[in-house]
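Read the structure below first, then the notes.
The complex appears here without one of its protein chains, the remainder shown in place.
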Amino acid sequence: MFLKNYIGDIFSSIKSLLTGMKLTGYYFTHLKEIVTEEYPDNRGTLKMAERFRGEVIMPHNENNEHRCTGCQACELACPNASIKIVTKQETQPDGKKKKRIDTFVYRLDMCTFCNLCVNACPSEAIVMGQKFEHSVYDKKQLKKILNFPNSKLMEGVEE
Amino acid sequence: MNAEELKHKVTELCPRATYDETGEFLTTLIAAPDLLPVMQQLAKDNELHFDFLFCLTCIDWKDHFMMVYHLRSTDLNHCLVVKAKITDTTNPEIESVNDIWRTAEFHEDEVYDMFGVKFLNHPNLRRLFLEADWNGFPLRKNYTDENMIKL
Amino acid sequence: MNTPTPYSFASLATGIHAWLRQAISNDTLLQVTEMVITGVCLLVFLVLLCFFLGYMERKVAAFMEIRLGPNRVGPKGSLQIVADTLKLLFKEGLTPNGADKFLFNLAPGIMVVTSMMAVAPIAFAKNFQIWDINIGVLYVSAISSMAVIGILMAGWSSNNKYSLIGAMRSGAQIVSYELSIGLSLITIVILSGSLQLSEIVESQANGWWIFKGHIPVIIAFVIFIIASTAEINRAPFDLTEAEQELTGGFHTEYAGMKFAMFLLSEYINLFIVSAIAATIFLGGWMPFHIGSLPAFNHVMDYIPSFMWFFGKTFFIVFIIMWFRWTFPRLRIDQLLNLEWKYLLPISMVNILIVTAMAIFGWHF
Partner (left out) sequence: MLLAPDHITEEGEFIINMGPQHPATHGVLHLKIWLDGETIKKIEPQLGYIHRSIEKMCESLSYRQFIYVTSRMDYLSAHMNNQACALAVEKGLQIEATPRAQAIRVLLGELTRLSSHLLWWASTGLDLGGITPFFYAFRERETINTILEETCGTRLTQNFIVPGGVMYDIHPDFQKKVKDLIKQFRANYHEYDEILTGNVIFQNRLKGVGYISKEDAISYGCTGPTARASGISCDIRKLAPYDGYDKLKFDEVILSGGDCWARYQVRMAEIIQSLNILEQLIDNIPEGDFLAKTKNVVKLNKGDIYQRVETARGELGVYIVSDGAATPYRCKFRSPNFSNLSAIPHIAKGAKIGDLMAIMATVDLVIPDIDR
């Protein structure tokens, strides 16, 4: 009885080991199953998901106009203070003075990509961008100004 | 056992307990010196049999500390929240419950680390997360640190 | 069988010898010169072999793990291992504070030297052998068990508890598995009646032992493969390194070229056990013959003998790599259980059967 168990043990063990080797052997001989993505080489075809949160960007149209009214809702919504909005008073053509953004400072190094700022924005001025290769040699370069130089508020956003 | 029966039963164990039924679980407030005998009874009693301490924490209410114990019975499936008030804020002390529930050892270490509440008869009271020579207790409301950033 | 094939190394070796004889008249000097030439050739060969084995291991691992493996340096990543060696060369060779400096630096040397010594009696091709010692089997098993000294030395002198545990494990492990290796080699020694590797190969001219010897030799072969995997500390028996438990075991504290020497010796050991298995069980450089098919046999004879040897060797190397990339690791007590409760009793019974086979002439 002992001998029977002993030999049975050996054979069942060997069988279980061979099952595993069969699987690895299958993949060794089926090279088309390889799932590796050759990342820096496939940059051309690599497409991030459309909701991918890579960075906060402020889209501008062809007339260099953005939609940010400077309401600071995003600044308040940000949990780790990575957004800072500096506003200025600007004289409109009709003579009225209005609050406009001077600089929209976005600190990528502090951002956790939680999407709360985009969610909070009432005028859809900021969105999440698809770029994800953010490495730079100097940390200072991660402090970005999102509004382009001399950009203006789009007509009709502020109502 | 529903909240009414629990209340009745706990009152038998600790006549001085007060109750609060606004939350999801029945909450009972007992005095700190009564804590250990009441807890032992709660765990041992066959009708209560609170064998599972699933949360142990402390709240700093500035003028006093409130220890909060969330108890559940795994076989009878009822919950009870026990609160114990520690009035001494400079040198807070309370009995350890780690004899009853072994999980309390780590949770009490954490509370000691964060609030500075000393647990009597604790086997190895130590600063669990912070260094042994850390100054102050971070989760106290009056804690200040030169490196703290105010958002 | 004695017609020299055009690829034979024997004629090359004889040619060099004759040429040197003309140039150097002094016999001692001639011998020393030849030794140096052999040594240098061997070193170059082994280092190149290790490059190849390293590349092979990475590729085998990668394909089994549905990855691509190294594919950047050189064509298909073949120079990756060269790049890694260069990196290791330029790394600082740290010696930890409190280590026994002499033994710490000596240990990798001992590892490499012991594994290189075992290459001597291996017959790489027909009539091509460095040293045809008449106790070849004994020599190889004696030399290979010396590796444990290097491991113990490295583990003890590192002044690190992980290293020490790893070294102690390896002591228990290698001493145990020596037995099974010896016993499984003895089966063939009994059958062929010789300890000399060249004679063992010759005895397989009419068929490899694994075919001639029926089931007992197959069992001995399997035991040899398992035990030698354990002997050279490869997964699933890599308890001396046991990365997840001991962070690297006996070579935790080694860096740079000293660490590379451990790798070197690991791959040389891998090659040696595979070569021994190929020589003893699979007929060394003997081509594959089927008795009743003379045409087929003739075609087989045209494949040069070193191709046969290396083909067989790398087949076994591949099997050992296949083990490594399939199985999880054993625990130390299970490892010793496997040896003392399974491999050793089985190989003892096996030897009895083989002896009976040899006496009654039951094999082919």
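Order as written gives the chain letters A, B and C; numbering starts at 1 within each chain.
Just so we're on the same page, a residue touches a chain if its C-beta (ideal position, glycine included) is under 8 Å from a C-beta of that chain, and two chains touch if they have at least 3 such contacts.
What you see is a predicted model; the values in this text were computed from it and never measured.
Looking at the complex as a whole, the chain kept out of the display touches A, B, C.
Among C:K87, C:K101, C:H298 or C:R331, only C:R331 touches the chain that is left out of the view. Across C:D84, C:E199, C:E245 or C:D301, the residue that sits in touch with the chain not pictured is C:E245. The omitted chain makes contact with just one of the residues A:C114, A:L142 or A:V157: A:C114. Although one chain is not drawn, its touching partners on chain A can still be listed: residues 12-13, 16-17, 19-20, 22-24, 35, 49-53, 77, 79, 112-116, 119, 128.
By the touch criterion stated above, the residues of chain C touching the omitted chain are 61, 64-67, 161-162, 165, 235-236, 238-239, 242-247, 325-334.
Counting the whole complex, the residues of chain B in touch with the unshown chain are 22-25, 27, 51-55, 57, 59-60, 68, 70, 74, 77, 81, 101-103, 105-107, 110, 114, 124, 126, 128-132, 138-139, 150-151.
Definition applied: only the chains that are shown with their structure count from here on.
Both chain A and chain B are touched by no common chain. One finds 42 Å separating the Cα centroids of chain A and chain B.
Once the centre of each chain is set as its mean CA position, chain A and chain C turn out to be 51 Å apart. One simple way to say how far apart two chains are is to compare their mean CA positions; for chain B and chain C this gives 64 Å. Annotation for chain A: no residues touch 2 or more other chains. Under the contact definition stated at the top, not a single residue of chain B touches 2 or more other chains. Residues 10, 17, 20-21, 23-25, 27-28, 31, 33-36, 38 of chain A are the ones that touch chain C when the two sit in their complex.
Listing the residues of chain C that touch chain A in their complex gives 60, 63-68, 71, 322-323, 325-327, 342.
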